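Before I ask anything, let me first share the structure, which is written out below as structure tokens.
All protein chains but one are shown in place.
On to chain A.
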């Protein structure tokens, strides 16, 4: 029998030794390096007008595709494929001049016709672009010559140039863009192995400043632990967005890694249905907001990371103002406000809670906080799919929780038809005026005014702003920290 035991042991040993070790490679020349990037956002397909999702923005925006303008990681809009633009007196006519010497990866030169076709892809009837409604203001696009594009709007839109930073200029003759790509960016699309990796290779014929590395491979994970393990074993150099607070401890204590906290635009909202009682009364919404200790909630979920916000506007937006003092945590004030709202003894409401983190935790916390002022919360856990149907489409809810990820989205409070039903004519007017403003300063000023009213009326309770955390090997530099709207520019990343 001894022999049988030995056989089993030998087989196991053989199996283990058959698997070679990892080994570390440190290329000397940064231009020859490939950067390995870990992400949980795999594209659905490669076309951002065909429901490609945020993964396609992360991998391709600014890397493979470029817009007329670029939204920088700092949140400013700068010219890219358009070198100059003029706006007519009426604020309705935009004339763009295209940069010289720009070619697509296929070799075809960029012309104004490509720009026209690219914008029209986004506004087309079949388009699933999230930016479609923002660009609905376009009335006509003309191409007087190869270098010039003239866009006429039906109403002034100060955000137009900002919205254009989301429009990829594509070679529409390239074929099916859901599986292939033909852009003007510093990288060509390498290979997309569905479910695993997407690679980018440097475009040596790039018209602008060439990428500092030879290319990048995005590695996709569905499991956060698997993603962090990949970083711990050097299978990836960087994780674009850390989603799990628990995972950070293992990097904090390790000098081989660097944790970077950038400016997030993702807000966790306790959204009231402002149409229905008792949330149609301002004092009630204020009472609920004041009774919840947001600092304690944020701390229990993210520790030292994340920021408190007192409104829908995150610090990265041009119209940010610190409004955390409005409806600050104050249980006594909350009780007074309840009485003022006509429900001195409290009330009961149902909180529709998405079933994934951190919503269930936050809901339990809110329930115990509100118990202090006599308000009873019934937690109703729903899937994100149910959320979309029940809450977003049918508006069949009293209060809900949701994360709103985009920047510059305070303007939704100017739309009384939006799911949360906030209806204030002054705010709607301010939002409209801001969009028609002549200057960005005027726009910012008007939106600040609107935001103050929204916060003072506690249209929703803005629980906290998520941290935007990028964890990378300590020897890596040049990566974007803020990941604004899921962008992840790869071209400046180098390993030392």
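Note that a contact is a pair of C-beta atoms (placed from the backbone, for glycine too) under 8 Å apart; a residue touches a chain by one contact, two chains touch by 3 or more; residues count from 1.
Note that contacts and distances are computed from a predicted model.
S.K.: Can you tell which of "Peptide/nickel transport system permease protein", "Alpha-ketoacid dehydrogenase subunit beta", "NADH-quinone oxidoreductase subunit M" or "Nucleoside ABC transporter membrane protein" UniProt lists for the chain that's not drawn?
M.R.: UniProt lists the chain that is not shown as "Peptide/nickel transport system permease protein".
S.K.: Which of A:85, A:108, A:128 or A:210 touches the chain that is not shown?
M.R.: Checking each option in A:85, A:108, A:128 or A:210, the one touching the absent chain turns out to be A:128.
S.K.: Thinking of the whole complex, not just what is shown, which of A:142, A:196, A:256 or A:371 touches the missing chain?
M.R.: Residue touching the chain left out of view: A:196.
S.K.: Looking at the whole complex, which of A:30, A:44 or A:433 touches the chain that is not displayed?
M.R.: Looking across A:30, A:44 or A:433, the contact with the absent chain belongs to A:44.
S.K.: From the list A:172, A:201, A:229 or A:350, pick the residue that touches the absent chain.
M.R.: A:229
S.K.: At which residues does chain A meet the chain that is not included here?
M.R.: Where chain A meets the chain not shown: residues 1, 4-5, 7-8, 11, 15-16, 18-22, 42, 44-45, 50-51, 125-126, 128, 130, 132-133, 178-179, 191, 193-197, 199, 217, 219-223, 225-227, 229-230, 232-233, 235, 383-386, 388-389, 392-393, 402, 404, 412, 419.
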